[in-house]
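Here it is, the structure, as structure tokens.
A protein chain is absent from this complex, but the other protein chains hold their places.
So, chain A:
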């Protein structure tokens, strides 16, 4: 008759994916073999090993340098206009940069118009009032 229980050797969650041994159940991330790397912002960086040319090391910063001027000018010149066409071809980081430029411009324009010293109700108060009406209707 075979035994009902036999001890399972630890595989440290290796290729055999052993979940039954005591060691594996008690496995913590400190014991687990792990390798972490900083995520690359551009997919092209993954292909550096394959391409191997010195010129590709500078392609990504050079691309950004080439686009920088247009992002700066468009973000700081368009005030109160539809910017969807301008941001359509930007990646996420560049869109964040564009928004920073817009914020600087909007802040300045708002100040110049004198709106910076106007008192307005905060969004919190406005939304709170709306919620109260909903409760009353229920």
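Basically, a contact is a pair of C-beta atoms (placed from the backbone, for glycine too) under 8 Å apart; a residue touches a chain by one contact, two chains touch by 3 or more; residues count from 1.
FYI, contacts and distances are computed from a predicted model.
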Checklist outcome for this item: Its UniProt record identifies the chain omitted here, from "A-type voltage-gated potassium channel KCND1", "Mitotic spindle assembly checkpoint protein MAD1", "DNA replication complex GINS protein PSF2" or "WD repeat-containing protein 34", as "DNA replication complex GINS protein PSF2"
Checklist outcome for this item: Had the left-out chain been drawn, it would touch chain A at residues 32-38, 40-42, 45, 48, 57-58, 60-61, 64-65, 68-69, 71-73, 75-76, 93, 96-97, 100-101, 103-105, 107-108, 110-112, 114, 116-117
